[in-house]
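With one protein chain held back, the other chains of the complex are shown just where they sit.
Chain lettering (A, B, C and D) follows the sequence in which the chains are written, and residue indices restart at 1 in each chain.
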Amino acid sequence: MKEGNPAHTTEQASSFKMLRAMVGIGLICALLIVLTFQGTLPRIEKLKAEALEKAIFKVIPGMVKKKTYQLDQKNKLSEVSDDKKGGQLVYVGYDENGKLAGVAVAASGIGFADVISILYGYDLEKQALVGFYVLESKETPGLGDKIEKDPNFLANFGALDVMLNDDKNALKNAVKVVKQGTKKNPWEIDAITGATISSRAIGNILSTSTEQWIPLIIKNKDLFEAHKNEKAQQ
Amino acid sequence: MKEESLWYIFINASLINNFVLAYFLGICPFLGVSGKMETATKMGGAVTFVMLISSMCAYGLHALLTAINAPFLQLISYIVVIASTVQLVEMFIKKMSPALFRALGIFLPLITTNCAILGLALFQTNKGYGFFESFIYALGAGTGFTLALVLMAGLREQLNFAEVPNVVKGTVLTLLIAGILSLSFMGFAGLGSQ
Amino acid sequence: MSNQNKNKENAGFFASLQNSPSTDEFIKGLWRENPVFVQVLGMCPTLAVSNTAENAMAMGLATAFVLLMSNILVSSLRNFVPKQVRIASYILIIATFVTMVDYAIQAISVELHKALGAFISLIVVNCVILGRAEAFASKNTIGKSILDALGMGLGFTFALLCLGSVRELLGNGSIFGLSVFPKSYQEWIVMILPAGGFFTLAVWLLIFNAAKARKATT
Amino acid sequence: MGIFNFHKNTFKHGLHPPEHKGETNGLPIRQFSFAPMMILPVAQHLGSPSEIVVREGQEVVRGQLIAKATGYVSVPLHAPVSGTVRKIANVPTISGKMVSGIYLQTFPYSGQEVLEGTPIDVETATKEEILKGIQDAGIVGLGGAAFPTHVKLKVPEGKTCEVLIINGIECEPYLTTDHRVMLEQADDIFMGIKYLLKVTGAKRVIIGIEANKQDAADHLEKKLPTDLPISVKVVPVKYPQGAEKMLITAILGREVPSGGLPIEVNAVVVNVATTAEIGRLLPHGRGIQERVITITGPGVKKKGNYLIPVGTPLRYVLEQVGAAENISEVYMGGPMMGVAVSNLDISIVKGTSGIVVFTENEIKKQEKVYPCIKCGACVDACPISLNPSKLGILAKFEAYDQMAEDYHLMDCFECGSCSYVCPSHIPLVQYFRLSKSIVRKRKATKQPA
Partner (left out) sequence: MIHKTLNISTSPHISTGTSTEDIMRNVVWALLPVAAFAVYSFGLSALMVIVTTTAACVLTEHFLCKFSKKESTVSDWSAAISGLLLGLTLPPNFPLWMAFFGGVIAIALGKFIFGGLGYNVFNPALVGRAVLQAAFPVAITTWFPAFSPARFSTFSVATFTFPFMEPATDGFTGATPLSAFKFDHVVGETTDLALGLISGSTGETCAALILLGGIYLVARKMMNWRIPVSIFTTVFVVSGILYLVDSQVYPSPLFMLFSGGLMLGAVFMATDMVASPITPLGVWVYGAIIGLLVVVIRIWGGLPEGVMYAILLANAISPHIDNLIRPRVYGTAKSVKQS
């Protein structure tokens, strides 16, 4: 079944053809990709920024302006640009008067189906969590995704108490999940029946994250406010 | 604060979010070679092996692309680099261990551009895993793939000798079993969340 | 061959279309050679993103687009590319279009991109596309290749929609996000779970098999 | 015996079907009357059929040679009665096949004295002479297989026989032939053993007996000659302990290798009735003309153990003992391994150890066959540790090669234990017999090519 291949001598020609073809196609492809990338980049960045903004706005009501800080190795916070990767980020929000409106912290932990990533807002005045937003979760639709949608559950985060103890190095009462309908204290979260595991996961994430961050934020309160002043003056 | 232990990454990729049964990746080889135990184990081995290689390639490539700030080349470079690395490894194995080559060889070209392989590379990049994490993730994904394949092969071999109704025979039966297996694997959901 | 003729006789409306060879290139992908239901190709994306009708639609169209563009390019370059590097060049071409679609979708909606996840990128390895490039576009004219790509692409989209709408309807009580059942409808959550994907596809294939078997006996 | 070595004295798995031996085991052996016409097929043994040496119309004397052996794996046939050869024609056999044979009309008034030949003296005869004597006497295994005994007894070059096992197990329900032989023919048995010891060169002899025949064991023990290395071993009751592989395991704790013969574990197994026959016939140079047969079962009026001439038609036997109105099935052999008879015109042959008659009340009703539910009863029963469930499913789907290659089909010795226990009534042994023959055929056609 071998086709007669009389063109043995054209081997060189064919390898030239191969090269030509690959380079040609490579060029076309590169051109197409780069054009698309350049063409869509501004809009994609805008959309992404908007999405982030929207998320932060959800957790810090009244925010109009934000700054991004990153935690470095030495437990120090410093301002960075938004799309910086690696290291833990917090977003500090300011209201229209330039006053510190709250701090948004991203956190994640293991849920029912996979890792859940959330963003929560902390109000320094009230010493409470005032907002909560799920950035990413693969929890069961219709069940575990109630952590994003269930109004009763979200109501937990209207003002979740995370007051510090007198030494200002730890929470007075750790965040805790209790069975649905048995919430008694402001630092407790009412679980969702049927999605106990997901709602407990949220509780766990919040309790570990707040243990770390709330004291840190309070410690850096001046930094956040100083920045504001600085900017405001300019 | 990503505090996923290596252990969790492994369990997650192999059991909780099994590539085949939860993510629907590698369905084609899953449907294609799960009819016989022997091919299933070999395919499982080959996939795991290619996954490990491509996971390392993807890790390196991602670092490179970040450095030169060319994210748009991600897909193309993953595909090309993974395919050619596997080709190289294949040649290498052929030289070094003909026995291993005979066992895995015919499967390697089939799976170099399989979606489970590429999916693994993309997921690990999205999740921002480091080198070790990527390695364990690939190991878990490969193990999970092999597990699903081997379980299916056992069941299908047994069902070769069953009075399966004609309309169900073939792909339909395999898909239905996959569905039941997928349900069974839900028992692993939430492992490690407590 | 005789089977095909029989199909033509039976198919009424389709038969009139199928009489012209160029419409046949188009029609065959929709039904007779439907990539999912008949050829059982490209199963992974079919199952993975068919949990809602909207996702299925988006995925189907994205795939169809890539299919169309790569068929065009492959077909127009078919005399330019030597045999040895054919597959490599196809992969390059497909990967290019997939990257473009990926950015396009990101530019349209971040939400949609999140829902489809990595599966947009995975169109690259969807064998329907490579298969058509290799089996059809590399041998046919641009015009025919376009028709083929449109047929196959729409056939793929149709199959995805078949799955997506059933899964969304039972699993969420809605279609394209619009509620269909009364509010107190009990969703069958299993349908949006992975298992539901396997089951729904199995049932569709079962229906196809049964139809085929019936046809064979009559 | 005793509780302590209970497990060592038997083999793995097996069953305990109801014995029904009490109905005949107390009845002494009685001579059966001579039928007016004997039917003698020439293929009564495994191996090549014998060749007829008489003419139609010829008169023969009881014990006279009427068909001679046609090779090494073959034995001669002797006239069971004095009479006239009426016809040489094809005669029916139990398998349904017609084979050539002799219709022998009995002299009604003859005294039926037996013709004697050259005696073979156990003290002076050589090994070869004894083997020849056994062949000339037409002796085949009376345990059921009807394999020419002299062939089995010839120890192959390079092998040694260390133990001679006398099989007095009789594990088939209903049958009491060997039991009566042991009780009534002890001297013949010991004489037979003497011959066997000489041919095999065995160093010791063990008579294996199941615990339900304790009286026979005690009787033999009492009469044990002091000059012979014989011991009696009583083993727990279990089917199919009489099968030689199982018996060897029960008595010696050795396993006969798959596909091999007992001699590979230095043993030879001979049935007690065969042994007794050797001991009785050889000193007189006679040929075998009759054997002990248990006739029993709910469908029989005069149950008992009878000494019946070979060639007696089955119809005659049943008429003599009286069959119940509603008889439904007749088996040659026991209910576990015996073969159902479709035609009463067949006759008693050397291998017939019993006739069991069932009425409509006992036979398995047209039992409904269910699919295998993998209950595992058959796996727990199979003495060879096969997986009859899997084999059965494979047979149903005609995967014969896989049965042989992966599931040891050819090791099945068709004991029927699996079928006996199967709640789904799957005809497992029947499947296996068929599958084995198909596999054998496939091998045969493949090998020469």
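Throughout what follows, contacts are C-beta pairs under 8 Å (C-beta built on N, C-alpha and C of every residue); 3 or more make two chains touch, one makes a residue touch a chain.
Everything numeric in this text was worked out from a predicted model, so none of it was measured.
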## Note on the structure
Omitted chain touches shown chains A, B, C, D
### Full-complex contact with the absent chain, from A:I44, A:I116 or A:I197
A:I197
### Message
With the missing chain put back, one of C:M69, C:A107 or C:V190 would touch it. Which one?
### Response
C:V190
### Summary
Among listed residues D:H45, D:H78, D:H179 or D:K245, the absent chain is touched only by D:K245
### Message
Counting contacts across the full complex, list the positions on subunit C that touch the omitted chain.
### Response
181-182, 184-186, 188-191, 193, 195-196, 199
### Task
Determine and list the subunit B residues touching the chain excluded from the picture.
37-38, 150-151, 154-155, 157-159, 162-165, 168, 173, 176-177, 180-181, 183-194
### Summary
Note that subunit A touches the chain not displayed via residues 112, 140, 143, 179, 191, 193-194, 196-197, 200
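To be clear about the criterion, only the chains that are shown with their structure count from here on.
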### Query
How far is the middle of subunit C from the middle of subunit D, if each middle is the mean of its Cα atoms, in Å?
71
### Distance between chain centroids, defined by C-alpha means - subunit A, subunit D (Å)
86
### Message
Where in subunit C do residues touch two or more of the other chains?
### Response
92, 95-96, 99, 103, 193
### Query
On subunit B, where are the residues touching two or more other chains?
72, 76
### Task
Would you tell me which residues of subunit B are touching subunit A in their complex?
1-4, 8, 12, 16-17, 72-73, 76, 127-128, 189-190, 192-193
### Query
Which positions of subunit B touch subunit D when the two form their complex?
160-161, 163
### Task
Enumerate the contact residues on subunit C facing subunit B in the complex.
40-41, 43-45, 47-48, 91-92, 95-96, 98-99, 102-103, 118, 121-122, 124-127, 190, 193-199, 201-202, 205-206, 209-210, 213
